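After the structure tokens below, expect a handful of questions from me.
Omission of a single protein chain aside, the complex is shown with its protein chains in their original locations.
By written order: A, B and C. Residues from 1 in each chain.
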Amino acid sequence: MALKGVLRPGYIQIRVTDLDVALKHYVDRIGLHEVSREADGRVYLRAWDEFDRHSIVLRQAEMPGMDYAGFKVASEADLDTFSRRIKEYGIEVEEIAAGEQPGLGRRLSFIVPTGHRIELFSEMALSDHGPMTRNPEIWREEPHGMRVTRFDHCNLHGPNIDQVVEFFTQVLDFSLTEAAETPDGIAAAFLSCSNKAHDVAFIRRAEPDKFHHVAFSLDSWHEVGQAADIIARYDIPLDIGPTRHGITRGQTTTSLIRSAPSSGRGGRAGGKRGRPTATPIRLLV
Amino acid sequence: MALKGVLRPGYIQIRVTDLDVALKHYVDRIGLHEVSREADGRVYLRAWDEFDRHSIVLRQAEMPGMDYAGFKVASEADLDTFSRRIKEYGIEVEEIAAGEQPGLGRRLSFIVPTGHRIELFSEMALSDHGPMTRNPEIWREEPHGMRVTRFDHCNLHGPNIDQVVEFFTQVLDFSLTEAAETPDGIAAAFLSCSNKAHDVAFIRRAEPDKFHHVAFSLDSWHEVGQAADIIARYDIPLDIGPTRHGITRGQTTTSLIRSAPSSGRGGRAGGKRGRPTATPIRLLV
Amino acid sequence: MALKGVLRPGYIQIRVTDLDVALKHYVDRIGLHEVSREADGRVYLRAWDEFDRHSIVLRQAEMPGMDYAGFKVASEADLDTFSRRIKEYGIEVEEIAAGEQPGLGRRLSFIVPTGHRIELFSEMALSDHGPMTRNPEIWREEPHGMRVTRFDHCNLHGPNIDQVVEFFTQVLDFSLTEAAETPDGIAAAFLSCSNKAHDVAFIRRAEPDKFHHVAFSLDSWHEVGQAADIIARYDIPLDIGPTRHGITRGQTTTSLIRSAPSSGRGGRAGGKRGRPTATPIRLLV
Partner (left out) sequence: MALKGVLRPGYIQIRVTDLDVALKHYVDRIGLHEVSREADGRVYLRAWDEFDRHSIVLRQAEMPGMDYAGFKVASEADLDTFSRRIKEYGIEVEEIAAGEQPGLGRRLSFIVPTGHRIELFSEMALSDHGPMTRNPEIWREEPHGMRVTRFDHCNLHGPNIDQVVEFFTQVLDFSLTEAAETPDGIAAAFLSCSNKAHDVAFIRRAEPDKFHHVAFSLDSWHEVGQAADIIARYDIPLDIGPTRHGITRGQTTTSLIRSAPSSGRGGRAGGKRGRPTATPIRLLV
């Protein structure tokens, strides 16, 4: 198939309430590399097997949650096409100039029916430490921590799931790969722009713009076991696993980073103690 | 990305000189399932994780080799588009009516510059034993033997590699993902129609229409090790591995099925003993 | 170290209430091989990587549970020494003549303070299908099902844990490798006659002679995952896992075979539904 349209998840900007705690978790435990800290305080991270300059952006804030998630499209022309199609669909498109994030080109930013800010971009600087394509070594820098390979997807909670599915499938050309349907419409939608099981998931919830988890890819069930060892060793709260999903057969374990141990109402959907203060991180094969 | 154009490898018809020996190998060792034996003697096989009715077709013949390999396209309309583009490129297209293989729709058949017969199709009956999409079990029938999950790609040898690359990239919209270049042009071309490292490979060789190997996917390095155990246990000639490819980082082991122990000139390119009599089978993660 | 005294677990005789259901589970799912069915109805099984003729003996009975577990000692002379020591400790020893089980030599049989019948033997016929020691193949018969390699240990529940620990350590020369201690004495004792984490475990419980589980060895965490797939696929009740034990670091998953779906009071200690009707089977690396 020709590589056109939306290709894959590119970046996600996450609010954390304690940047040092979060970096300890994302860098030392999850195994991301710190790319840069910019003057505005944002920290840019990438997984060892990603081509792009960065994928995860952490921003210190009062309230945890997701600022936005960006998807890469194949070309600047595709960007123009999507800008037109999104507006035709009736959603306002904000265009953000290149450079608002280091290395990132111009992007489209818009709010989907669940209340989440989604972005599209086509240009991102390549990392100097990414996969090699000429006389390649297996990696440049030895993987560490949970050895996650890539930012895989995010799981978002909010209202209007039927509408968000319509938007992603009709306007952004995603496929609805899995769904939990109820008499009231779709309760859970798993949407893919590739041949992955999903590139983004939406779960029904009354409050808009809630962030459930960011997921990273791992290489094998063995790595899931090693990640679980790290979760146990450092007393990282465990949400689930190691197990295999019934749907998608993905082998996984999910941990919870407490990014705001003492905060009040927070960004996490589905928090079990009424005071969501953490962002679960899913690891999967 | 919208799923359009050529999607993936679909089937391959392989000539074997002893069908019983070949079936022992493909079914008991490789772990394929026998789908049907038809009146014309052809035997249809599939791997446990494939949706389609079959992927591997074995045909008893004097001389081992590949009859043809077929790629699935997204729609009948795509088939028409490709028919026109292939003819415009100057290659003759034969249209084969639905049903020449059980379950397979109409297909385009044509000879590419290396001398190999390549086909396109858009309709194939689904297997009754394929992956489940509603309340899915992990598998319907327990994997056995080397537990290969899917037909992954084929590796073909012949002349005119530059031309075959031009054809696959310009007419069929493949990407050239890897290449070994020489002053005389491309010596080895790895072409992808997806986000896999390659969906077909061509290696330069004077003789046209030579077949080097068919490759199957495995789930993990652990499975590669178990496949190597089976190769060792049953004295299946070993070509390479277990190892990891420098390019693509694919973890692999390659065996050799002696489909024609006593035959003379044969279908295998690169046979080390001057009398190629076997089809290597590559297993990879 | 010189191999003297008690070497390892050898066999276990288990009562099942439906032999056909049990065989389906032990042979098709767990992956044991059926060695023989004898005139008295007992069925003898072995795991693929065991030297001995058999390790698991199933006996149809009204009530599930364990008849006895036998440990191999290094020599007939050791058997005589242990006979004397056990009697000196004050426990009666019954000597069972060779041949009561096919291939098994004479054995000592005695009841330990928890009420369980334990046996010692030094001679067992070797399997014709066991590991090879001359020009060895990796296995003779391809592993199937959960691919368990060996009978590892049994977990037994009953009273008088302190006394059973004294007996195993002072008389049989086992080591107490782990223990859960309470003001009332030892609540859980893990005893080893080798360099394994444990070769038998005793857990405190008022009723004597209760059988909690038989455990089998697996080769790796990958195999634990595949066993869990089989547990899920065939709806085998799951007790725990996949996980890693905090103590011993053993990677494991535990299933439950319902050997007596309709029975009343049964052999399983710790059944969650008040009507223990099943024997959990632990799989571990």
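Everything below uses one rule, namely that a contact is a pair of C-beta atoms (placed from the backbone, for glycine too) under 8 Å apart; a residue touches a chain by one contact, two chains touch by 3 or more.
The structure displayed is predicted, hence computed values, not measured ones.
Within the full complex, the residue among C:C193, C:A215, C:I236 or C:L283 touching the omitted chain is C:C193. If you put the hidden chain back, the residue from C:G90, C:P136 or C:P183 that touches it is C:P136. Touching the omitted chain from subunit B are residues 220-222, 225, 228-229, 232, 242-244, 246, 251.
Residues of subunit A that touch the chain left out of view are 137-139, 142, 144, 220, 222, 229-230, 232-233. Where subunit C meets the chain that is not shown, the touching residues are 1-7, 74, 136, 138, 173, 175, 193-195, 220-222, 244, 246-247, 249.
Throughout what follows, only the chains that are shown with their structure count from here on.
Our note on geometry: subunit B versus subunit C, Cα centroid distance of 47 Å, whole angstroms. Computed centre separation for the pair subunit A/subunit B is 35 angstrom, with centres defined by C-alpha atoms.
Annotation for subunit B: residues 138, 220, 222 touch two or more other chains.
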